[in-house]
Each structure stands twice: as C-alpha cells, then as structure tokens.
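Let me give you the structure first, and then I'll get to my questions.
All protein chains but one are shown in place.
Chain IDs A, B, C and D follow the sequence of writing; residue 1 opens each chain.
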Amino acid sequence: MNSSISRRDLLRFAGGGVLGLLLSPLPWKVLDDSAIWTQNWPWIPEPSRGPITWSASTCSLCGAGCGVRVRSSNGHPVSLAGQAGHPMSAGTLCATGLLAHHLACHPSRVLQPIRITNGTERTAADMATIVAAIHAAHSASTSASPAIAVIDSRPGRAASRLLMELAHQWPSAAYGVAPQAGRARTDLIRKHFRTAVPEFAADIQHARLIVSFGAPLVDGWGTAATARTLLAETSAHPRPRLIQIEPVRSRTANVAETWIPVTPGTEHVCALAIAQAIIEGRRMKSAVRARAEDAAALAAFLHDLDLPPAVRRCGISDARILEIARSLSDEPASVVVASPAAPEEVQSAVLLLNLVAGTFFREGGLRPLPEIPGAARTTDARTLEDFDDHSLSVIILDESAAGADIPAAVFGQKLKPGSGIVVSLSPFAAPRPVPIQYVIPAAVWGERLTDVAGTSPAGEISVGLAMPVMPARPDTFDTAAFLGAVTGTSQPSTEEILRQRIAAIWSGRRGMVYDPSSPTLRPVHAFGGTDALWSVLQSGGCWIDGPRPAGSMPAFRFLPAGLAEHLTKRVAATKAATAPALALVITSDPLRRDQAFDATLMSKVRDESGLYLPCGSVAIHPTTAEAHNVGVGDDATLSINGTTLPVHIACDSSVPPGLVSAMDGDGPVALAQSKISDRSVGSVASATSAPSVIPVTLWKA
Amino acid sequence: MKSIRWFVAGFVVMMLFGWVIFPAILYTHEEQPLQFSHKVHSGETVGLPCQDCHRLSADGRFEGVPAIAKCAECHAEAIGSTADERLLVEEYVKKGREIPWLVYARGPQNASFPHASHLIGAGLACERCHGSQGTAESLPAFRRNRISGESQAIWGTSIAGFKMAEWDGMKMDDCARCHRERGVANTCLKCHK
Amino acid sequence: MVIDLDRCTGCGACVIACAVENNVPPAHEGTTPRTGLTWMRVVRVDDGRSFPDTRSVFVPLMCQQCDHHTPCVSVCPQNAVEYDEETGIVTQVPVRCLGCRYCMTACPYHARYFNWWDPEWPAGMEQTLNPDVSTRMRGVAEKCNFCHGRLQAARAKAAAGSRPLAPDDYQPACVEACPTEAIVFGDLNDPRSTVSAAASSPDTFRLLEHLGTGPKVRYRSRSAAVRESLTRNSVSSEKEQVHG
Amino acid sequence: MFPWVYGFTWSTGNLIFLGIFFTVVIVIGLTLGLSVLRSLRSAQSNEIAHIRWKSEFHDLPAAARTCRHIFAGDTRERTCAHDFDCGTCTAHRHIEELRRSGRIVLHRPAGSGGFSVSSERLYHRGHTWLRREPDGTVVVGLDDLASRLVTDRSTLGLPPVHAAVFRNAPLVTIRRASAGTRILAPIDGEIVEVGGEGCEWLVRLRPRSLGTDAFAHLLRPAEAAGWLQYEFERLQRSLASGGVGVTMADGGLPMQELASAVPVDAWDRALGEVFLEP
Partner (left out) sequence: MDSSLIPRGLQRTSFPRFLAWVLPWVALLGVGLFAVYLCLAYGLNQTNMDNRFAFGAWIYLDLTVIALGAGAFFTGFLLYILRRKELAAVINSAVVIGFICYSGAVAVLMVDVGQPLRAWFTFWHPNVHSMLTEVTFCITCYLTVLAIEYVPLILKNRKLRKNASMLLFEFQLHKLMVVFAGIGTFLSFFHQGSLGGLYGVLVGRPFAFRPAFGIWPSTFFLFILSAAAAGPSFILLTSWLVSKIARKPLVAPDVYRTLGRISGSILLVYVLLKAVDTLVWINRTAPGLGFQASSFYRYGDFGSWILFAEIVLLGLLPALMLLSSRVAQHTGWLVTAAAMACSGIVLNRFVMTIQTLALPTLPFDAFLSYVPSWQEVATFLAVIAYGVLVYSFSFRYLNLFPQERELRSA
C-alpha cells in the first residue's frame, strides 16, 4: 500500500461502498422500518390487550337511573351502552351517560384533599387538619342555632340517611338539601289540598297530549328515555301530541308537533288564558267541579284579571288558546308540564291549569310519586338558604352525586364572616366565594358502590345499584367513609346501608324487579329473600315501584291564600312591562356544562362539530345580527345592567328576532348568570319585567 | 489497476456491514422477566395440554400468554427448587402482579388476528405459524427491532426476508399469500382494525 | 343504513358513542369545527321556511360508503382506501395513508377528517381505549367504517361458535346508542331485512344522489319540506353559519 | 410495484402503467450507464486529450473558430466544424486540389501586419510554430504574437523530458494569470529536449508519425501572416470593453511589449482568448 491515500482513492472507496450498500439489505430495511416506526410511535398510547368482560350497572350521573351495559377490557371499562329492556331507560343512554367512564380520568379531577383559599390558590391539605377544623367548630358551638350545616346535593340516597344521622348525633349540626327542582312545585301543590299529598310526577309515557311550557323533554342529559317515549313510535305506541310553548325554539320545540314562540316572561298569562277558556267553554269536568271548593271564585278571579290585553302581548293567538283548551279537556290522557327553572308564577299558573283540566291522579296525567322505601323523608328538609345569615361556622357539602347548583353568593352570606369554612366532598373542585374551602376527593361513577333512585318517564320510581366497574382511586371517599373520617366514629359502610335499604324494599313487598337475565318483570315477593334481590340488583337489575292504585282526587281549592294576589300582581306587571329592544333569554344547558358532566370527549359535539353552542357563545337571529351589525363568529360585547362581558356571536334562525339566547352555567355567561341570580342584579332589574326577561345591549367588540 | 482496489475494498466493507453487522445491531437481545420451561410443564413431568394455558375464550378472543392467576393455581407456594420459580412466587404470585412477558408473536397494533377463525374456521395447527413450541427447556431471548419496535418474529430471522421455514416471519405478504392460496378474501378490512 | 330524520333530536349521543368506540382522541387545544376530528357529525339544517313555522332538521352525516366508482377509492395514490366487495364498506387503512389528503378533496360529503394534531388522551384515559380499534397517529385521514372492529369481533365469535355470521351479531355504535332508534342498520342486499324494508319506503332519499356516487346511507322524512331542502341541488347561498 | 408485493394485480391498467414506468427508468439507467461506460472506455484509451480538445473547441466563441482558408483569401466567412483537424475536412482537400491545379493562386497579403513570419516554420492555431530538424526531431516555439504576450520564460511550466505529448493537448502552462492558461502542443510526439533561457524554441520533440497528414492541420507561412493579423484584431476586440471597435490607427505597428498594454484584470481574458481557452 503506498504511503499516501489520495483524495481520489477515497472517492473510489466511497463509490464502492455505495454500490455495496445498495446491494445490502441495510437501506431497504431502514426505509421499511422507518415507515413501520411511524405506525408505532411510542408517544401514542396503545389499547390494552386482555380479556373482554361485560357487566351491568346503573348510571348515577343524574336522577333518571338508566341501566348501563359496561364493556371492560383488562378490568377497565372501555365503552358503555344502554341496557335493552331496562324499565327506566329501555336500552337508551344520553350523550353524557355514554362518557360516564371517562369522568374518572378527567384532567381537572381532585385526587387528594386540597384547600382553596379565596377562590383561587390551591394547596394540598391533609385530612387531619380538616377533621380538626370541623371538631373545633363543633365544640365551640354554644348557641341553640346550629353551627354546622350538612348539605346533601342529592337527597333520597342511602348516603342521605347517613348525613341525617350525623345531624342527629351532633346537636350543633343540621341536615339540609340542595334546592330540589321539583321542591318548589311540591310546596305549591300542597297549598291547594287540605290533606297531605305526596309529590307528583308527569306520566309522559302514557300521555297522548303534552302541553309543555319550556320543559326540556328531549334536551340533553337525563332525557334519553323521554325522547324514546316521545319519538320512537311503534304501531302499538303512536307518537303523543306535543305542544311546546317557549320563547326560543329548543330541541324539544323542534320535534314538537306545534311550537308557540311566546314573548319571554309571559308564559303564566298563556296558562291562565287557557284555564279561563276551559272554564268559560264549560269544559271543566264535573268530577273536578265536584271536588273543587271555590270553582265559582276561580271563574270570577280569572274574569276580573282582564287577560285579553296581556294575551295580545304574549304572541299567542286566541284561536290557538281555544284549540289547546278544547284538546286538553277532550283528551283523557293529557298533562301540562313546566320547565323546572321556570319562575314561581309560571309554576303556579301551570298547576292551576292542571287542576282545571283535571289531570291529577290520572294515567297520562300527574301521578303521585310514592315514597322511596328505606329513604328518609327529605321533602320538608330545609335548604341552605333557610339557615339564618352568618350563623354557620362549617358547611359540610356532600356533592359525591351531582345535584342542583347552590347559588354561589349564598355560601358567603350564611357563613360567619372571616372564620367560616366549607368542606365539600366532591370529585371536582368547584371554587366558591368563601375564604377557605376544603375539597375532599369523592369517587365518581364506577369507582365505588352507590345506589341510584330514578324516576322514569312514566313517573315511576326505581332503585338501582351503580356497581364499581373500575379500580377505585386510593384516597377517594364515598359518603360513608367521609363521615367516618370526619366524625372519627365508625360509620356503617355503604354496603351495609344499602343492604338495609334493599331489606326494607323486600319487606315492603311492593313493586316489581327487573332481572336482566329474565325477559319479564317479576314481583318483589317472588324472590326468596333480601340476598336474592341483592344479587339481582348487583347484576344490573333494578327495583321499580310497580302498578300503583290510581288513587282518587281529594278535595282541593283552586285559589289558596295568597295565590290570587300574587298572580294579579304578576299579570299586571306583564301588562305594564314595555318589551325591551333586546332581551336575554337563558335556556337550560342541554349538556350541563359544569365539571360534573363535562368529560373531555364532549368536545366532539361542542367545539369540534358545532352541534351545541361552544362555550362563551350566544345565539341571535340573522336579522338581529344585521340590526346590530354583528357578523357570524364575530366577537361582541353583551352588557347587562352595566356589567359587560365578551361573547362570541352565532347566528341561529331558531332564536326569534329581538332575543339573545345564552346557555346557563358556561364561561362568561355563567358570570352574568351568577350576577343575574345574585341579589344585587336581580333587584336592579326593573320591577315591571319578570326576572327571566333581562334587557341587554349588544355591540361589536 | 490500483484504483479498482479501493473500489472493491469499499464494496466489500459495505456488503459485510450490510449483511452481517447491521442485522446484529438492528435487533436488541432482551431477556424474559423470568425463565419458564415448556418441557417441564407440557412434557412428561407435569403433562399439561397446551390449551390449558393458551386458551381460546368463548367470544373468539385468544388469551395468548396466560395471566398470573393461571400460574397461581399451582404455584401459590413454591413447588420446585429453581430460582425462577421462587422469583415467580414472591414477585408475581404473592403481589398479584402480571408478569411483563415479552411476547414473541406480538403482532402490530393495527392488525387483528382472530385465532378463532384460523384454529376453528380454517383448522390450522399452532405450529403452522409459531413453529414447534412447547418442547424448549428455556425461553430464547426476545429480539426487538430497534427502529420499528416490532418483534423479530414478524419480519423473520433472515434480514433479507427470505423465509427459512413456514413459521419464520409473519409479514403482511405472508398472510396475504396464505389467504390467496386458500381463496379467502384478503381485503384490508379482513385484518386491519 | 337508513336514518329517520323525524326521530333525530340532535342530542349527539351517536357522535359520542362513535368517538368512544373508535378511540377518537379528545379535542386538542385550538381545535375548531373545521379542524375537529369526529368520524361522524350531526349537522343542523334549517328547512328554510319563514320564521314562526321554520323547523331545523338534524342530519347525522357520516361516510356514505359510496359503491359506484367511489370518489375516495379511485383517487388514493397508494391504495390506503379500498372498497370491500363482501361488506360494501369503504375501508380506510391509517397505516398505509401518507396524509396527502387528496381523498378529502374528492369526498363531496366532507365525511373524511384529518389528524392535524398528535392524538393525546388525559392521564389514565388510555385504559379506556377500545382494544378492537387501533389508535392512529398525526398526519393521516380517518373516516367512519361502520365500526368494522365490531364486525371483526362478531366474525371471530361466529367462528368460535363455528356458525355463520347472524345479521344481529353486529351493529355500529351509533345505531346502538341512538335513544330514539332513528338509525336502522342491516344488510341491504337481504330483501327480508328491516333496513331493506325501511330503504324501500317512498319517503327515503339520498344526499347528492345526482352525483352518481351511489351512497349507501339513506335518509327518511315524512316532511316534504325537509326532503326538498336536503336534495335541493342549486346550493343555497345563505351565509348563515348554523349553530345548534 | 412488483408482482410479489401485496396488492399487485395483473390488470391491464397496472401492467401498462408499471410497464411505462419501468421502461422510462431502464432507458434513463441505460443512457446513464452508456455515458459512464463510454467515459470509462475513453479514459483507458488515451483519447482524453482528443476529447478534451473537442469539448473545448465546442465552447470556443465563433470568432475563434474561423477556417484557415480565409486568411489565404480562398473562401469567404466560414467557421471550422472539424476542431481544426484539416486532415479530415473534405472542403480543405478540395481547396488543396484547386490550389495544386493552379486555379487558385496563393496570394500573399501585403504584409504580415508587423508580425515576423519565417518561411520554414509551420504555425499551429494555438500560436506555436514548428520546424522540422534534419535529424527527424521537431522544434516547437512561441510565435511572434504569443512571445510578445509571454515575455519572461520563468512563468512557463515546461513538460519534463520523455513526457508524451498529444496534438492539441496542453504542452506548457503559463502561471501568470490567476487561473493559469495552457499552451497547446501542435503535434503528437515525445519530448526529447527542453530549450534553455535565451533559446528561440521551447522544446524539441520526436513526432510519432512523420506522414504528411500529421502536419496537414498546421498553417503554412503564407496563411500564417493573415492569420496573425486576424488574431491580433480578435485580441483587441475582446479586450475592448463594451462596443468599442478596434481603436488602433491603421498602419500603426503592434508594440513589442504587448504584455504591458493589457490591463491587469483583463489578463486572464486576453491569454484565454489567444490560447483558445473556452
């Protein structure tokens, strides 16, 4: 080899090398493998491989109690589906229910006790300090009035009994419930009857005619079963007639037979006008007239309410009122329902209409909702607002099962200034306007055993078990464990309470039981004992309060004390109110946006496909948009009595001109909504316009 | 002719690298978490049938390598004296932890291989694709392709893809050829999931 | 597949069930309806009547599995898209797709979606991934394939029980999830199946039928206004960006 | 792509498409291979010099490729298309017969425009002259125009003794200009002796073949005179920057010291022009 290697030799070496390389498998294998590498990128998770198992459970996200069939891989739920033949849900699940198994891994889930100071800073906290704080408040309480409020977000569960027992054990504690949707309605109903009557529920299943004042029958969560009864008509079960009366054409109005776009805040006038039409048309049934004590007084009251001028402002024609009145009185199975979020006067007017149409105690009408055996009576328990102001040093809030929202301002108002703390047992941390709040991680659906009390579209109640389908997170609590930790005393475990409850049901010897393995419902007493019933419920079955005696209508009064004056005042207010140029109408959010329901995949129907209004958007009619020279997708500013907030404009022809439709509980609108329901804004709203009609102004940002 | 020598030198060096050194460094050599002797279990000493551990469940899914529960049936306590068995009992059976086996025939994530259709539907024998198993005293080293992350059993032992035996390599082309020979449809939807 | 538009309330359960079944990742930060990744969508269409009696109709829109020289099959340069004769499903193989997006321009129904971002799931959610469907990666196109993961599982089960595949062994996730049973699914070639009966009823129609791509998803509605507004071919010029 | 790849079908469309693709690839491959093969083959055989000259001749400007017969007034404007290889040029042979048969008289131009042309030398277009020695060797030197440009012998890189030289291949390199310019060898042969300082010729070489066609391409003294004048004008034209024609008053004689007249930055251009570098 000569001493120096010349540059040319290196070139020749390289040339030979390249030819050698091309003839070796190296480049081709690297090419092939790099393509395969792009198919198995390590940073993209792979589905687990393992045996597929099926189990059944009950969805506990809302009060519908739908049956769930859970498909698990390697012991972890992979997908949920409705349980065919389930009496409460007949094989359906709503969009939110389908994602119940994702809530466990929601990014904003609380997994260890945290302490939130003045609403924002979060620091980890440990149970000892929390328990110490509660005990300190417990021992320091001297005066007779309770210092600790134990608030149950969803009464009627087995856990509710535990909370009540705690209130009994501790003199300084008192049991309370979150504001119940049907609660206001029940109080109003009770005023009409002399004798004690239970709660009532609308029997949509058998109704042939439904007149709804803005009730979200097919809107979003909890309504899958109702949507099925309303729309999945078969030859045996033709589709009922649905008349929807509400300002904005919601999804229910969209599938309704007729939608009557009334001006917002005038629903009560329409209801009273229909009632008057029934009476003056002498269509009131004799049975109803016999039971009523003040039928003549009602006719006179309605007459001197002088409704026609108010009706003209409602936007509903007289012919339409007569037609509804006639069909209500002719159709034996008919019911009138109102939106749970409707103001008091609409609830009472709708109740009056039901009484006039005689829909109580009738199949397809309003049926009495029996007591859930084994659950304490919570209908007359007080809410947080009933406690006197600044009297509480601790509020214990059990939000392990999502319930109605408690207005944020109420907490600050009820706590002792400066020293009050709120201890909430919740899977997600909803900050509240209080100096110190402790959040103790609660289990979500599928992590721990809980019971579900459901009401079906037919107004029947059921008890089902939400079985644990995935390994529970180490330091999350259910109510029993939480109370055990807080009181330091040994509390009965959830399982024991549930067993007692099932025993109560079994001994009650009332109602039917759905067993997934057998096609038909079997009566309770057909089961050998509590254990047999327990095993059926654990395998996804549920107890349902079976065929009830129709029951007879007791004596009642149309106009209990105070109702007449209240209605007169509201009708006068509606007559006097001047229609605002632009009114904000807050509709219930079909997806219930707060964290308890908002799994990450919900973006598929919100931000990613625009099926539901994205966060921070308001919908207006294209003509209104042109009137305020605001374009689609523009950023605009919405001002409500001086408080301005940035919103995003979406054009939508289902919103009548002159109205701005916003979803409650989401982003900027939530801020406005909290201001609206906040005492300060509410009072400012002019006395004449009903609280649900809020004048606003809108301009391009 | 001096110039050709360099050319040939370069050629030979690269061919050697491509055919010999590259296959060696392309695949890793990973040992299994613990040794397992098929010979003992399925041979005369214990005489378990293959289907006992490698079961086909009712819904057509193949269990493949058995879960720890299967081992725990016999090995709740140490039976033999080997170190591996002690490791099995302490580390995995007692703690209820699954053994992180490195599965040789682990197919890619995007293709589904329904064992039911092949074992029952087509009546194929396991050896057809996996080669003779169940007689080895110990488990061979798991060889993973450093670039694509797949087991070497997929591409096959020869770097150029020539199949030494029927079971050597289970690439898409191999499956497609067998499907074609038997007149079974080999559309994408048949296997890709 | 026949979809009864009178029963669809636009609740979105089908879209959610589809996303859960097919391991579709949650939205990446910054996703808009135009870059959203869903295998099917429910589109809200107003039937154009004047204000008080105007109605919206909710149209679940997924891949129509066209069977007459399928636009996306004929344009894909590397056979990542294939029309499966046996089942009539248009298969999209994400590991063969190199993301040229030509199929997305070819599809008149905009039923194809692209992974603009790398799929990410919150911690812990990877355990809820469906083992019968592979996760994809950024840079590939995706579309509805009638949940053929379930079809393959059904075939395996049938093979295990050594019996032929029965019609009700397999139905896509959206059909199973719809509360009002608006979606009827089955074998269109089998005249006795419920879907053939539904398909033959007079008030069914198909989207963009005049393009001649032979879509296999039919829609039904008793209201003539709805049928007319969905098959009107001179495209409406209204600029309204429709939101639910 | 190939029959054993998944998805390959023997459909007509597939075959036509892949058939065309493979033919295109093969044609490209073959053409490339052919040109590589040819260049390897010509690298072995000593045609390199010949090919280099053909390639450079192809890039010369038209003015540098004028035919020799213009200088002797035989023909009008004509550019050579045979790389100055007059042996193979039919027109040249035709003109030679005419001249031999006396129909064309080799008229001598009035003067050589101030350049000395000696009668027993033959001139090569690369500005070298050649004289045959009685002992069969040949002496090569720079002609008058070139020697005025290249004054001092030290800048010349002379080839070693016994080196083989090929016609129209670099014989001597001038290291004056930045890129270096080469002077072409007039005929094939082998260097016998290198001329010292003061000697009128540069090298003495033994020609490979002594036949008449080995010297056919060289200019006879009669043509050389006109040729030198033409080359001088061409040099001026290339030096004149932009559109200015020949400024030398006619009748003025070229200065002896041409080298100093050429501006420094144009030196590279001037040498390249004279010594036929593209």
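To be clear about the criterion, contacts are C-beta pairs under 8 Å (C-beta built on N, C-alpha and C of every residue); 3 or more make two chains touch, one makes a residue touch a chain.
Note that the structure is a prediction, hence the values are computed from the model and not measured.
Undergrad: Which visible chains touch the chain that is not shown?
TA: A, C, D
Undergrad: Among C:30, C:164 or C:202, choose the residue that contacts the chain missing from this document, as touch is defined above.
TA: The missing chain is touched by C:30.
Undergrad: Of the residues D:48, D:91, D:174 or D:222, which one touches the chain left out of the display?
TA: D:48
Undergrad: If you put the missing chain back, which residues of subunit C would it touch?
TA: The missing chain touches subunit C at positions 28, 30, 32, 34-36, 43, 45, 59, 61, 69, 71, 74-80, 96-102, 104-110, 112-118, 137-141, 207-208, 210-213, 229-237, 239-242.
Undergrad: Residues of subunit D in contact with the chain that isn't shown?
TA: 1, 5-7, 11, 13-14, 16-18, 21, 24-25, 27-28, 31-32, 34-36, 38-39, 42-43, 48, 51-52, 54-55, 59, 61-63, 178-179, 237-238, 240, 242-243, 268-269, 272-273, 277-278
Undergrad: Residue by residue, what part of subunit A touches the chain that was omitted?
TA: Contacting residues on subunit A, toward the hidden partner: 31, 34-35, 37-38.
Everything below uses one rule, namely that only the chains that are shown with their structure count from here on.
Undergrad: Measure off the straight-line distance from the CA centroid of subunit B to the CA centroid of subunit D, and report it in whole Å.
TA: Taking the average C-alpha coordinate of subunit B and of subunit D, the gap between them is 73 Å.
Undergrad: Could you state the distance in Å from the CA-based centre of subunit A to that of subunit C?
TA: Chain centres of subunit A and subunit C, defined by C-alpha means, are spaced 30 Å apart.
Undergrad: Residue numbers in subunit C touching 2 or more other chains?
TA: Residue numbers touching two or more other chains: 95, 132-135.
Undergrad: For subunit D, jot down the residues that touch at least 2 other chains.
TA: none
Undergrad: In the complex, go through subunit C and note every residue touching subunit B.
TA: Subunit C reaches subunit B through residues 82, 84-87, 89, 91, 93-96, 132-135, 145, 148-149, 151-153, 155-162.
Undergrad: Within their complex, state which residues of subunit D touch subunit B.
TA: 4-6
Undergrad: Give the list of subunit A residues in touch with subunit C in this complex.
TA: 38-39, 41, 43-50, 52, 73-74, 76-82, 92-95, 98-99, 101-102, 104-107, 218-220, 223-225, 227-228, 230-232, 249, 251-252, 254-255, 259, 261, 470, 590, 600-605, 607-614, 617, 619, 622, 632-633, 650-654, 656-657
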